[in-house]
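Certain chains of the assembly are absent from this excerpt, and the rest are unmoved.
Order of writing sets the chain letters: A and B. Residues in each chain are counted from 1.
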């Protein structure tokens, strides 16, 4: 089927290729003219037959502006799909705004990273049943082969919500492996730490795709000596904790994983300075001066 | 090759079958005569040609007694393998005791649970190179097919150490999924929680064997309505935290997962009663009476 695709960066560009390889007619727009199929969103709208479907795959910061501009060139019966990393709470207001113009809205959480073009993208979809059905040919081509990798999770917002929780879980999983790595590396007894991780890839309870990747990383750098622990976090981890607080759900593991990222970016911990100050006051404990 | 196998419960019994299917001659002993091949450890020793290898697969509480009894019927050049869930710190003293009699010792952390007979058992091995080499035919038959599932992790103790960390990681992984499950179940937005987990099995960053199992569980009971959250813990989780404390390694995620199991077994939290008492004292806050 026909699809407009706005945003042809690492994700969008790969998705265009995967969709074209599956036989779809994709009209792509990017602000970079070298990779764009059309010169403007208006031209993109013209090239598509009504009712149109346009997939937006742009950085979270410009999603609303992009959708608003797109709404100006689309019309009744068209559908906009947001496949970016939007916060789920932005979806309902957007859908409402578009609905006033008769434009449908679907939110899609997309997982798969740089591996998606080859393996397919896992899709978590929120929106009305009729809109989702219209887009199924696209979803079928983007998702991995086999029976998994796609879910219609609920109404508008549910797709980004599911993706948010996916990423929260991801934080926790990564940190569990990371803590195990640190403990093994600290042990005097285990002499072959990378070998232990490699061995776990089959037959164990902890086998997973992330474990496979950690093995790859240890193959390249057995002591991770080239890397710094300084680690960014993306919005999904923070939103997960915000939701935990709002819904009164105790998320000790995911929150600890997020906080560890915060701490990784500190040169020195202000909290620990306060602890050091207290120890100096009551115990005359020696403290480290800067 | 020939192998003595002591302990023919769920794990040992399946291992005997897997080894025999691979062509090994296994002489099994169990205190239950109905499943035992021999009437005593002495008879087991007689049936094996020197130098013998005897694999002990008994509950952790009786491992030392079993090994001591076994040492009484074995001799110079024989090897004892402990494949049970021993604490790694018990391995070196055992090896030393056996060494005085000329008996070798290997410790093996075994993962795979009830699935191991069919898929193979992941093996983490600690011990001297010469002892490990002698047992390789056995290890090759027990481990999963393919290149993974076996590691010689280091000297005596390293096998159980690696298994301990494996289980610590397992605690953290399970809890990360569990927290994601709780948040999704609490959300007003996601209407198809089991569908979300099922979809994640392909193409996502969080795909894993544990996720496959959680999907299975949700297929059987979509709201986990039949289960209680009361959850036991085994020694490995506790030993992991003890090691973290000993080695000054911050294991926030794994420890939180262990503590959540402790809390799951409490009818009411004594700590929270103290919090409630404090709130009543300073704020006149209403408290719940028992």
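Side notes on the structure shown:
In this text, a residue touches a chain if its C-beta (ideal position, glycine included) is under 8 Å from a C-beta of that chain, and two chains touch if they have at least 3 such contacts.
Everything quoted here is computed from the prediction, not taken from an experiment.
Total copies of the shared sequence across the full complex, per this structure file: 4, with 2 shown.
In this text, only the chains that are shown with their structure count from here on.
Each chain gets a centre from the mean of its Cα atoms; for chain A and chain B, those two points are 33 Å apart. Within the complex formed with chain B, the residues of chain A that make contact are 88, 111-113, 116, 119-124, 126, 143-144, 146-155, 157-158, 161-162, 165-173, 175-177, 179-180, 182-184, 186-187, 189-192, 195-196, 198-211, 240, 243-244, 247, 249-254, 256-257, 259-260.
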